[in-house]
Each structure stands twice: as C-alpha cells, then as structure tokens.
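Dropping the structure in here first, questions after.
As you look at this complex, bear in mind that one protein chain is not there, while each of the others sits in place.
Right after this comes subunit A.
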Amino acid sequence: MGNRTILFDIHNAMGARIVPFGGWDMPLHYGSQLEEHHAVRRDAGMFDVCHMTVVDLTGERVRDFLRHLLANDVARLKEPGKALYSCMLNPEGGVIDDLIVYFMNETWFRMVVNAGTTEKDVAWLSKQAPAFGVDVKPRKDLAMIAVQGPNARMKALPLLPENLSASAADLKPFYAATKGDWFVGRTGYTGEDGFEVVLPESKAVAFWQALADAGVQPSGLGARDTLRLEAGMNLYGSDMDESISPLEAGLNWTIAWEPAERQFIGREAIEVNRENPSNRCFVGLVLTGRGVLRDHQKIFVGDREVGEITSGGFSPTLEKSIALARVEAGVMEHCDVEIRGKRVAAKVVAPPFVRNGKIRVEL
C-alpha cells in the first residue's frame, strides 16, 4: 500500500480506479480517461495533486539563495504572487527536478515540487540552504487541488473563502494570491486556463465535493498525462532526469543566461554546450501511420537510428498518436518510429500540440 492523500476515500466514493504512482495510491481515472480529458479541454476538470509538495523557503537572503539554486532567475519576480517555472540542476548540469516557484514577499518564496522527487529535492535544498541562512519547510499539512479548463475559474471562484475570491478573480496568468493557509495560483499542467489551489488538509474533502457539485469533473492521472503531453509540457523522469541537460530536453527557454555573472548551480557544466550545434533536439511527433507511440520507441531516418521517444501516447484532441522525442540535430519533417518491429511513419512538429482548446500543429 502506498501513501494516501486526504482525498483517497472520496476518490473511491466517486468510482476511481486507484493505481500506484511515485509511492502514492492515486486515481488513474473515474470511469473514462477520455471523457475526463475532454472535460478539461471543453469545460472544467479537477485533479488531486496533494502528492506534490509545497515547500516554503524563508529568510532574509532567500532571493539570493534561489538565484544560486535555480537555472531560471527569480530576479525576474518583481511583483508579489508572480510565479516562475525553473529547473533545479546538479553541478553536472543534470535536472534534479523541474518546479514552480512563487514570490510571496522578500523573505518568503514558495516552491511546488514533483511527488516522486520530493525526498531528494528537500535533501538538496536543505544542503544548500544553510549557507544563505534560509529555512526549508515542506508543508505536509497542506493539500493541493488543480482545477483546469475554460470554465474552471468561473466554477471555482465562488467556492473559495470570501476574503480570497476577489483577489483570485483578478489574477493574471502565472500569478498567485494568498489568504491565511489558502493559496490560489493561476497555473496548471494541462495547457488550459485554471487554478492550482493550496489549502489546509482539513478543508480539502469539502472543497473537492463542492467543486464536483458545481459540475467540475474529477479527473485522474491518465487524463493529466494526455493533457500535459498535448500541451507539450515535460514530465520529470520521462522527458528529463539527472542524466539529461535541459538543453536537450526543450528547456532552453527556462535558463536565464543573463546576467552572465550569476553563477547558478550547473551553469558551468551546461554553458559549454550553450550554442553547440550537435545538441540533440527535443521535438514533437505526430504518427501518420497506424498504431500508438510509446515511451522508449526508437526513431529512424532511413536506416539510421536518430533518437528515442521520451513520452508517447494517444491524443484525444487530435485523435492521433503523439509523442515528445529526443533526436539528433537536423532531424526535420519526417521520420519513422519502430513499433513492435515495424517502421511506422511520423511527422516532426514543434510542440505544443494543443493549447487553450485549439490544435496548434498542422496535421
């Protein structure tokens, strides 16, 4: 038996099929993964993300600490509530984790890290923090629910505490508002508008039920994965890990090279390959032949193996199979993927495949 979130019982009551995931027992779906996917693209769905970890970082020098720790630069966060997506690299330039960090005030930043990496992340943070006098506090007492979809904000807003809903209603994308132990970010992992709501565990079941009563579709890890894949968002452990440079995982845009004197951890290791033309490319694939693309399938141009799929699956919005893949530089337009010993044709595209309900690639 894995760890259970505070929502475990209500998942079962709502018909969830539970599967093990990163040490947790989580809902895969509540009947139909496809229906849940479409609900998020067209209306509103919700995900239990309590297994992810909120980490509060506090101290006078917390901003300096994060400028040292993260490949993206928190100097870009000037207004309280603003969020930033970043990789946390090891000294060899591999990705320890990808995360979102929120600027709360000059002595408090909030980080949200992946479930499966929580333990090593907290260990790494705790090792780096003392030099900056920063306190690292994983908030196990908080629950987190993501409400996503074009109607998500409208349906969630009336259910927030009264003293938070007005500021939540005014949030711009990638900003957060907070009141007491409640926290609402206009962020997500689906390519749709929505909120990620952090709240006291004691309030989580009632909030989940109220969202369901408001017509928000409970959605599982299955739909979460197809939605993020369509949105071209990386999955830690599949698309990158400690052995992969962010430069070969489509994450160049998250690295803040300027100012040049900022020596973040891992900078030296990745900077030597900054403009290296032989860096492998991170691309999208749309399968034109029949079948389904899956993780680790090999990619060929002619008889030459040129790379591998890092995340593959079926896109309910495109009604075709799609994938994210790491390939040699210079692979353009067309390739073949080996599926059960046969070569099947695929088209090379630039992710995302879908954003805000709209297909963004040419089929």
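Here is the rule we use: contacts are C-beta pairs under 8 Å (C-beta built on N, C-alpha and C of every residue); 3 or more make two chains touch, one makes a residue touch a chain; residues count from 1.
In the analysis below, contacts and distances are computed from a predicted model.
Q: Given that one chain of this complex has been left out, which of "Glycine cleavage system H protein", "Oxidoreductase", "(2Fe-2S)-binding protein" or "Glycolate oxidase subunit GlcD" is its protein name according to UniProt?
A: "Glycine cleavage system H protein"
Q: Which residue among A:94, A:232 or A:313 touches the omitted chain?
A: Checking the options A:94, A:232 or A:313, the one contacting the hidden chain is A:313.
Q: With the full complex in mind, choose from A:290, A:304, A:334 or A:358 the residue touching the hidden chain.
A: The single option touching the absent chain is A:290.
Q: Identify the residue among A:5, A:33, A:165 or A:234 that touches the chain left out of the display.
A: Residue touching the absent chain, from the options given: A:33.
Q: In the whole complex, what residues of subunit A lie against the chain that is missing from view?
A: Its contact residues with the unshown chain are 17, 28-29, 32-34, 222, 225-226, 290-292, 294, 313-314, 316, 321, 340.
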